[in-house]
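Yeah, one chain of the complex is gone here, protein chain that is, but the others are all in their spots.
Lettered A, B and C in written order, each chain numbered from 1.
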Amino acid sequence: MSVAATHFNYLAVVVLMMIGLYVLFSTRNLIKQMIGLGLFQTSTALFYISLGKVSGGTAAIKIYADSVEGRMLAAPLDPDFVQQFGVGGVVYSNPLPHVLILTAIVVGVATLSVGLSIAVRIREAYGTVEADEIEAVTRVDAARVGRDP
Amino acid sequence: MILFEALYVAPPALTAQAPILVIAGPLIGACAAALSPGGRTAWVVSVLTAVFALWMAVAVAGEVAREGAIDYALGGFAPPMGIALRIDALGATMALLIASVGLMGALYSGHALESEVRAEKRTLFQSGYLVCLAGFLGLVLTGDAFNAFVFLEVSSIGTYALVAVGEARDRRALPAAFNYLIFGTVGATLYVLGVGFLYAATGTLNLADMAPRLAALGDNSAVQAGLAFIVAGLGVKAAMFPLHGWLLGAYAGAPSLVSVFLAATATKAAIYLIIRFVFGVFPEGEFGENFLRWILAPLAAAAVIICSMQAIFEREVRRILAFSSVAQVGFILLGASLATTAGLSAGVFYLVAHALMKGALFMAVGAFAISVRARTVEDFSGIAREAPWSAAAFAVGAASLVGAPLTMGFLAKWSLVSSALQAGEIWIVVVLAIGSLLTLIYVGRILEAMFFRAPVRGAERASEAPVGVLVPLFVFSGLSLWFGVDATLPASLANASASVLMGEAP
Amino acid sequence: MVDALHLIGGGLVVAGTLLTLLGGVGVLRFPDVYTRIHAASLTDTGGATLVLLGLALISGLTLETLKLGFVWMFVMLTTPAAANALANAAFSAGHTPRIGAFQITKGVAAGEAGPDTPRRETSDGNKSAAP
Partner (left out) sequence: MSEIALQVNFALNIALLLMLIAVGVAIARMRSLLAAILLMGVYSLVSAVWLIVMDAADVAFTEAVVGAGISTIVLLGAILLVRAGPVRHNWRMTIAPAVLVLGVGGLLVYAMTGLPEFGDPASPANAYVGRNYLIQTPDEIGVPNVVTAVLASYRGFDTLGETVVVFAAGIGVALMLGFGPRSSLPPLPAAMGDHHVVLRVTARLLIPLIALFAFYVQFHGDLGAGGGFQAGVILAVAPILHALVFGLHETIAALPVRAVRSIATLGVLLFAGVGVICMINGGGFLDYDHLFPPGVEAIIPPGLLGDPDHAHQWGQHFGIFFIELGVLLTVAATMVTIFYGFAGRAVEEP
């Protein structure tokens, strides 16, 4: 297979990452920026998960090779392949990236909520969530510092 | 490190667990602070926790001095299966630095918060402070690439909110905190991405396990890009030159406690991790050398020159100090970019020196702010007459920043110059000279206003800060002076760190 | 026997999917909020029921079937309630149905709430997400 097929997942992840970054940098609206940031973070998650996929594998939850499910999973696979890469007669996908991404997703929602709460306070203090308008006000603030005690 | 060898500060059973207690102590302290009934109790908890963390850090340093690098396997699983803490001389130095700054900050917060943070927020604020402390300590002690990301986020999430609390004094803290959050999260995500590439290439997350595997791989586009992403991501956190945009507003807007703590630890922890990756994980060879020579060193030099110039044209004192921080990060990285033992040692020494002097400077600015709304250089006019002790401490910090003799800053610059000369990099000496000259100009402006001009602030009069603020302030400036005369302790730490990094000692 | 159950089950799953797809088309094609809600909620419950039934036939008498039953119960509880809340909110916000033989006045449509008070002002029970 060509690189486009064997690395399709990674290329798709790159596209998603670029979309996220583009949203983040092309908008001046703070809420939309948080959305872009979320997209960017999620695409990293997709990258890790793609790394951990084993073709013909299954979720890393113990299955007995001689159970109905175990036989069903092994049916389409080459017995040598199962022998070499399986654990106890069943091929599993790699659990480690899953664990890492569980962490990353939770970190993502934590960032999102803190960021949005700051955005809400910005709206209350500045009356807008457009970064351009906030910057204009900030320049006025900076010029005023030290002038009126 | 020799000084620590004879130091048995804790019983052996406790010393064996000290590496994790450095991190777990502040974590548990953060919970206790959050549960405490009022701001005062939370402050006591905060101070006690910081004392405990420092105690454990000293115990760790003693152990490292005796035994060499320590591995502490968490959960009883040996790496790479489990997460391990790995503390070498550099890690122990950083832990000592961060824990000491944490303690000084905790002491300082007793009075500083009263004028800057509303009463009902103080328990949560202290809790957030301890979470950040735990995060930075975890960041410098961990030996696992992904665990470092987790601690990066632990420290960051708390910091964003703590910076934003500065809105009570200046609403510009809010957009600054938001900016910091966006930059910081992009940086952390780039770091995770880079770690993902390294994981894909090696199958492990443990740094010590990763290095030989990377070396065996040779040239691989995924590895190179991974390292680039890691450095870029951490560079954002370290305020490396073109990626420093978040720092100015954040340092200028945050409550002074947070400015002190961030200026002395946040960028330093990220620099530490960059050094760890560049010298501990990067495969030896052209890639790393080219990176240091053609990317890191020029950017660091640009930071020194450009940000020092910007500092000269700035009106607000805290923003001047923030610009100066970016420039000083440049000095540290210049030392590291030499890739010699002497250069690294100078860089680490400079890092410690900068933490102490910037801590003193931001703390002194906070001490003035308790009694008077002084922000711009003009506001500082004649403040030395009204608050002489704080002003003296500020002057010591400023002298160290410039590199005046008898201060730690002088020795730091001296060792940088001599290591650059040793390596034959004359241009670094030139950059250093220009940078110091520019520093003299912007620092001189502030000092001139403070000491030689008459107050112009109308009826407002500054008064001397309370003793609770002066004590940590004097510790910072006193150490800057003491280490300027007798630098045995920081120099031995820096030398030990450098020889570990260059692979000359375990 | 097992194969027949599998076939019927598979057919039901496909039918359910098609029904849900039809609902999606309805949401796009229908003219106003109410008809769209109607399309979405009916096909959603119907489609989910068919899919779950199909899956139950495939998995036979196992623990999975019991779980599927719980899922079905949950769908039957939430989707209609959500549709109701949505329509309620749309009506309170002043959307009037666009099709139908008669224009409903607000008081009549509100049903249980009694005399035709203007809906937009009765806010006493509403302490929801608004600050």
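Here is the rule we go by: contacts are C-beta pairs under 8 Å (C-beta built on N, C-alpha and C of every residue); 3 or more make two chains touch, one makes a residue touch a chain.
If you're wondering where the values come from, they're calculated on a predicted model, not measured in any experiment.
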| item | value |
| --- | --- |
| Touching partners, among the displayed chains, of the absent chain | A, B, C |
| Of B:Ile182, B:Ala200, B:Ala398 or B:Ala412, the one touching the omitted chain in the full complex | B:Ala200 |
| Which residue of B:Cys31, B:Ala69, B:Ile295 or B:Ala423 touches the chain not shown here | B:Cys31 |
| Sole contact to the chain not displayed, among B:Ala65, B:Leu103 or B:Val154 | B:Val154 |
| Touching residues on subunit C - with respect to the absent chain | 74, 77-78, 80-81, 84-85, 88-89, 92-93, 110-113, 119-131 |
| Contact set of subunit A toward the excluded chain (per top definition) | 3, 6-23, 25-32, 34-36, 38-39, 42, 45-46, 49-62, 75-77, 81, 84-85, 87-88, 91-103, 105-114, 116-121, 123-124, 129-130, 132 |
| Touching residues (missing chain, whole complex) on subunit B | 17, 20, 24, 27-28, 30-31, 34-35, 72-77, 80-83, 118, 120-121, 124-125, 127-128, 131, 134-135, 138, 146-147, 150-151, 153-154, 157-158, 160-162, 164-165, 197, 199-205, 213, 220-226, 228 |
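By our rule, only the chains that are shown with their structure count from here on.
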| item | value |
| --- | --- |
| Category of the chain touch graph - line, ring, star, complete, other | other |
| Multi-partner residues of subunit B (each touching 2 or more other chains) | none |
| Per-residue overlap in subunit A, given as positions that touch at least 2 other chains | none |
| Of subunit B, residues touching subunit A in the complex | 146, 149-150, 153, 157, 160-161, 164, 167, 170-172, 174-175, 177-178, 181-182, 185-186, 189, 192-193, 196, 199-200, 315-316, 373, 375-376, 378-379, 457-458, 460 |
| Parts of subunit A lying in touch with subunit B, wherever the complex brings them together | 17, 21, 24, 30, 33, 37, 40-41, 44, 47-48, 51, 97, 100, 103-104, 107, 110-111, 114-115, 118-119, 121-122, 125-126, 131, 134-135, 138, 141-142, 145-146, 149 |
